[in-house]
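All protein chains but one are shown at their positions in the complex.
Our next item is subunit A:
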Amino acid sequence: MELQAVLMAAGGGSRMMDLTYNTPKPLLPVGNKPLIWYPLNLLERVGFEEVIVITTKEVQKMISTDPKVKLDVKMKLDLVCIQEDADMGTADALRHIQQKVKTDVLVVSCDLITDAALHEVVDLFRAHNATLSMLMSKAHEFTETVPGQKGKKKTGEQRDFVGVDDTGKRLLFMANEADLDEGVVIRKSIMRKHPRMHIKTGLVDAHLYCLKKSVVDFLADNKSISSIRGELVPYLVRKQFSKSTNSPKVIDETHQNLKKNDSNVNLEIQISSRDEELLHLTQERSCWNDHRGDMSDAYHGGRLRCYVHIMDEGICYRVNTLAAYIEANRLAPKLFDEPAVHPSAVVSERCLIGADSIIGASCQISDKTSIKRSTIGVSTTVREKVKVTNSIIMHGVTIEEGCNIQGSVICSNAVIGRGADIKYCLVGSAQRIEPDGEHTTMSKACSA
């Protein structure tokens, strides 16, 4: 086994609380499939047979009991629960399962929806014997109007500066705008080794990482790191060019130091793999080099290397905001070829269903309805003369006669009263919308 897959599915979805109030994030329906299905499917497609899923008790329970949550994956799922209230970061979670990690790991976040060719990332990892390789994609503009928001939302998030070398693969620099006081500071020693650095902003990190086993071991030793994206990755990127990791001498020294006082926490990362000796020999004897311009060894003798694959095209979404959620729902049908209308759904012949809509299992769609660019969840009942456009209707929703729903998200088990007119709204689970009401851009999220 070359890589072990680890799926991080314990996140609370703090940036879209309206949706995750009743449904945990991994189980939010996207295109009538739980969100977690997408990364699992991604892994299954490339041939993983087993995956470690780090999740919460709640999710585990729902996966095993709730009939609506059908993962339908053939992989063996090794569900590991962590406490929900422990406020564990992704790196903490990885540390939690250190015992299970036998080889290098592929860490995927549960909110990733992509059609990326995973092998690109893994190939970088293999080809360069990298410590870290990750996936990024050009950020997308979300065009759809987000329910419950008036006007256009500013992109409040701070930009990431990502520096790659001339090939666009080697990750040289990473900084978030928030951490920068006075502009971007780049060490000259990096510039000397990599004279051309492309600084990119407007990239979105897919939160998909290939990590060496030694990194997981390092995490186990170093408890101060709690998040992969926030702390571990920037740390590794920086460490690429620090002397202590590069010269073998120093590493020997730290080894000795380690032996001397085991109590001292080892803060240095040790990068070594099983065939280190042989690899070193091959590199020495080979005339291959990763750079040109100076006469130094390949990788300038560095032992820690980070790579990134940046997708130019294709779908890559992280469903962590409402806007992303809506966008993902719109695009999800393109990712799998299943009939848009589930066979068990009862759909009247005298209704209009657009080709870009999905109707879930055992739905009831009555006469004279029109459904366009929308997703209708499992066991939802849609009565006569209803018009649904650009909306996401989750499971078990009842929509009474003559409703008009546009650009909205209706969460599970909601009931929309007769003749209601809902535009750009978010209706929380089990909410009741009074008949004949007219609502625009509001969010009735939690049952208060």
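The definition used in the following text is that contacts are C-beta pairs under 8 Å (C-beta built on N, C-alpha and C of every residue); 3 or more make two chains touch, one makes a residue touch a chain; residues count from 1.
Everything below uses one rule, namely that contacts and distances are computed from a predicted model.
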- Task: Quick one: find the hidden chain's UniProt protein name among "Dynein light chain Tctex-type 1", "Translation initiation factor eIF2B subunit epsilon", "Guanine nucleotide-binding protein subunit beta-5-like" or "Response regulatory domain-containing protein".
- Result: "Translation initiation factor eIF2B subunit epsilon"
- Task: With the full complex in mind, choose from A:I186, A:A220, A:C351 or A:A430 the residue touching the hidden chain.
- Result: A:I186
- Message: I'm checking contacts with the chain that's been left out. Which of A:K74, A:K102 or A:R292 qualifies?
- Response: A:R292
- Please identify, in ascending order, the residues of subunit A that touch the omitted chain? 163, 183-189, 191-192, 195-202, 238, 241-244, 292-294
